[in-house]
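My questions will all concern the structure given below.
Omission of a single protein chain aside, the complex is shown with its protein chains in their original locations.
The letters A and B name the chains in turn, as written, and every chain counts its residues from 1.
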Amino acid sequence: MSHLRPGRVSLDPRFAPPFPEAALIMLRNPQLRKNVGHAIDVIQAKRGKLVVEKTDWQALRSAASAIRFHVLDNLSAYLEQFETRCIAAGGHVHWAADAAEARQIILDLLRQENATEVIKIKTMTSAEIQLNSFLQAAGVSVYETDLAEIILQLGDEDPSHIVVPALHINRSQVREIFARTMNLKNLTDDPKELTNAARTYLRQKFLTVPTAISGANFLVAETGTVAVVESEGNGRMCLTLPQTMISLVGIEKVLPRFQDLEVMLQLLARSATGERINPYTSLWSGVTPGDGPQNFHVVLLDNGRSSILAKTKERQTLKCIRCAACMNTCPVYRQTGGHAYGSVYPGPIGAILTPQLMQMKHAQSLPYASSLCGACYEVCPVKINIPEVLLELRSQVVNQERKQAGRFFDLMYLGLRIANLIFATAWGFHAAQRIGRIGLRFFTRKDGWIHALPSLGAKWTQTRDLRGLPKQTFHQWWAERVKVKK
Amino acid sequence: MRASLFITCYNDTLFPETGQAVVRLLERLGVDLDFHPKQTCCGQMHANTGFRGEAFSQAKRFVRLYNDAENVVIPSSSCVAMIRDQYPGLFEELGNDSLRKDFAALVPRVYELSEFLIDRLGIEDVGATFTHRVVYHASCHGVRALQLGERPYKLMAKVRGLDLATLPNVDRCCGFGGTFSVKNAEVSSAMLTAKLQDVLSTKAEYCTALDNSCLMHLGGAMHREYAGMKTIHLARILASTEADSEDSRTEASR
Partner (left out) sequence: MKQPVTSRQQILDSIRAATPTAAKDASQLAEAYADLPRAYVGHGSLSAQARVELMIQRLREYDAEVVECTPAKLADTITAQLAASGRHLFVAPPGTPNEWMVTSAWKITGLEWTIDHGLPIDEHEIERAEGVVTSATCGIADSGTIVLHHTATEGRRKLTLLPDYYLCILRASQIVETLPEYFSRCQPPPALATYISGPSATADIEMTRIKGVHGPRILVVIVVRDN
């Protein structure tokens, strides 16, 4: 994308720069880091209080994890059941193997209705398939209705979080965007005023545009129900006022029975926004005469999910309920924000989901965008062992590397291969220690510390000193002690 | 009580004084300690970077080496986490039944240092004196993988003269993450700066932890920035007695 602003990173994993490069751009933006840090501090504090209050929190997590694993293990049966029930209730179900097919199905449905405008509820799945730009190019005006999505759309910005996509933008930045695009010269940066501006801007759209697009938080197989969870009411507007409703949903989002919502709804809002429950949850099955859209379509999206399903260790990635608790707690995300991950799915979940949706052909730097601290696993409401999946994906990236001729020019790769030889025998290890100590002597200052190293070592010494290697290793000290004792 | 010390590759090379402190401490507590001279590395660096085959060969070597050990003590939580959490998967994928059997028999006998003291020896008061203000950095492997919980705090509570500071955001990662510190050096440094702010705000004289990996990262920045705080592995605090608490200051500065 040649017209990207400097400092802007593509969120298309095929074109985004590697994480270390993208992260560096973000690290140099103090306003961004401040905005991100503030937002996640607020959510974290609220979530923390509610988790303590919920004495059966761990039992809920266990149940949710088990339900999600059960669904994944029986996914075809549950999807077919959902389809049957949804159709019986008057809905239509379409299956899209990939992003291109999903886009085309949606466009065809819009064309059937002669729709030139659509109102949209926030859905990351639509961002995943790059729906908006496709529709705009085909002559359909897309109106985002979620406040964060409006901010992003009007400001030509990219989402940086899957629940609060504009968390990297502060109030004065929002004011500037609204004042400019809504022609409101006297707008202040008071969040109340800004929100009111959005309310007025959208009211007419809600009342007049006959076609809407949504995602879904959950599908229920037993009843053919779609569930959408939200805070603002724009969801309810889009779900009840238009004539035609199209819901784009990943195949992994189905739950077995209506009752299973009792587990998910207790976990989702607490994890996502630090509330006991979100203001509005809408559930509907197919079509109800006299209430809401009479023309309802579900587009089930695969786009790489079934191949993730096939992998034993990685399958748990699909348990995700898109709460973003992982990125709220991630110490890496805290410093870089979401754009550094070059994907609409950032943070820990993005680091495992994005490369897998790309069939490991892109975003290979993402599994390394983690210090493996494990905080994400601790907070994940469905117990995805993200570190375990990260390690598995790292091993796949290395195995790809092994096949490439250029690997001999990769210092990291070579270094690790040599290190393995060194660790294979005591004499190799000890010899390497001696060579290392002699080699590093050149870089060791009088105070016994190393201030600057060349090559890969420079990555350490650009911000840290390294204490010089002591004259005697531990094993040498021990050997001497043994001798003396004798 | 017999125990075999697995010093870890980086402690052997970079922090021998930590190993010396572990020896002094455990022998003072009556442990008959031995040291297998053929030990090298547990394989964590390779496993965490995606080199599973290489990690497996090191893991196999570890299990063979300590087959007969009564107890294995390791002054590094990340290495113990590697053994407990990743060895099973490696042996499942690449090992054979005999190796898996040997590992299953060995793993209950592997202890991180504070686990060995509290759980195996049943001791909280190790007879230590360390008259300084100290801040404890709870490394991620210790907190989450090993669930060390109160163990280090119980040990520190019995150290005479130790003034323990409260560390804000104690559960937040310092940013070391092994090869992450090099592969994502800038992000690692950003995390380090944030951590350092919290650590330095305690106005402690020493920052301690159960992992020299984190301490190398924190201490490296403290030294670069002339920060006026030093790092010291908890083993050295626990080994320190009335007699040598005067010298400990000079020693720890190296």
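Heads up, the rule we're going with is that a contact is a pair of C-beta atoms (placed from the backbone, for glycine too) under 8 Å apart; a residue touches a chain by one contact, two chains touch by 3 or more.
Because the structure is a prediction, the values reported are computed rather than measured.
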Point to revise | Partners of the unshown chain among those that are drawn | key: A
Study note, to complete from the structure: Cross-chain touch to the chain not pictured, restricted to A:13, A:286 or A:468, is A:286
Study note, to complete from the structure: Among listed residues A:26, A:96 or A:118, the absent chain is touched only by A:96
Exercise for review: Check each of A:16, A:51 or A:75 against the chain that is not shown and name the one that touches it.
Suggested key: A:75
Point to revise | Residue of A:9, A:23, A:39 or A:466 touching the missing chain in the full complex | key: A:39
Review point. Hey, which subunit A residues sit against the chain that's not shown?
Key: 35, 38-39, 42-43, 55-56, 59-60, 62-63, 66-67, 70, 72-77, 79-80, 89, 95-97, 101, 145-148, 151, 164, 166-167, 170-171, 174, 191-192, 194-195, 198-199, 202-203, 206-207, 220, 222-223, 225, 231-234, 236-237, 239-241, 251, 256-259, 261-263, 265-266, 273, 275-286, 288, 290-292, 300, 302, 306-307, 309-310
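Convention: only the chains that are shown with their structure count from here on.
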Exercise for review: Determine the centre-to-centre distance between subunit A and subunit B, using the mean Cα coordinates as centres, and give it in whole Å.
Suggested key: 33
Study note, to complete from the structure: Residue set of subunit A touching subunit B in the complex reads 19-20, 23-24, 27, 331-332, 334-336, 367-375, 377-378, 391, 393-399, 412, 416-417, 419-420, 422-426, 428-429, 433, 436, 448-449, 451, 456, 459-460, 462-467, 469-470, 472-479
Check your understanding: Once bound in the complex, which stretches of subunit B touch subunit A?
Key -> 7, 9, 11-17, 19-20, 23, 35, 37-41, 43, 45-52, 54, 57-58, 61, 86, 140, 144-145, 171-173, 175-192, 194, 216-217, 219-221, 223-224, 254
